[in-house]
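The other protein chains are all here in position, but one chain of the complex has been omitted.
Moving on, here comes subunit A:
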Amino acid sequence: MTASVFFGCTFIAFGPAIALFLFTIAREPLRVIFLIAGAFFWLVSLLLASLVWFISVQISNKDSAAQQKGLLVFGVVLSVLLQEAFRFAYYKLLKKANEGLLTLSQEETMPISIRQLAYVSGLGFGFMSGAFSVVNILADSVGPGTIGIHGDSQHYFLSSAFMTMAIILLHMFWGVVFFDGCEKQRWWAVAAVVASHLIVSCLTFQNPEYVGSLVPTYVILFLMGVWAFYAAGGSLRNLKLCLTCKDKDFLLANHRPR
């Protein structure tokens, strides 16, 4: 539509992710590395899923719309499952790397905990997923036109941007919950992550009924956020302490090092 729409949608889609990156990841090189490696793992999963989909589309009947729709559903489900599989593979790799890093390092404690790794890898997945979702759309939003000459809804750019923001944050929450579930051998948590990912992806088939896909996605985002908060070590008591600014007294009372 113009530069203002381009920047508006970019900030909506990547605003939280940029903020998280700037304040929590950018200063620690180890976190940056693991972020990028996580993004790469997501990329490989997408590569595999798209290869399978591409081959299946080539051998399918291109004229049958029902078959193409079916193939699309199959492609989405396969992609989700592959992403979660690669998340598990990354978890295994990180466990192994942790032991290796501990051997190499001169300090006795781990430079990075598995919780931080969960958050960073989730955010890495989210960055790359968001980029692939929205970069092409942003490139087209720079031109002078907006969607609608063939009768489509005008709110395409805005809803894509909001959906992307939700997906990035969701990947981060899924990462935290997933790794926590794997650590504590709680396989039902892992299954819940996979299921919610499937639900969110399949909700996008509701488009162009953007309300039908965005509102449930944000509900799931909120629920997963709460779950991830608890899995990362948060609690209601901590939250109340922070909000009522009693945290300094709490620290002094418990003699914890910052």
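The rule is simple: contacts are C-beta pairs under 8 Å (C-beta built on N, C-alpha and C of every residue); 3 or more make two chains touch, one makes a residue touch a chain; residues count from 1.
FYI, contacts and distances are computed from a predicted model.
Matching "Histidine-containing phosphotransfer protein", "Nicastrin", "Synovial sarcoma, X breakpoint 2 interacting protein" or "Protein SIEL isoform X3" against the UniProt entry of the left-out chain gives the name "Nicastrin".
Interface note: of A:A49, A:L82 or A:A131, the residue touching the hidden chain in the full complex is A:A131. As for the chain not pictured, it touches subunit A at residues 1-2, 4-5, 7-12, 15-16, 18-20, 22-24, 29, 32-33, 36, 39-40, 43-44, 47, 103-104, 106, 109-110, 113-115, 131, 135-137, 139-140, 143-150, 152, 154, 156-158, 161, 165, 183, 232-235, 237-239, 241-242, 247, 250-251, 256-258.
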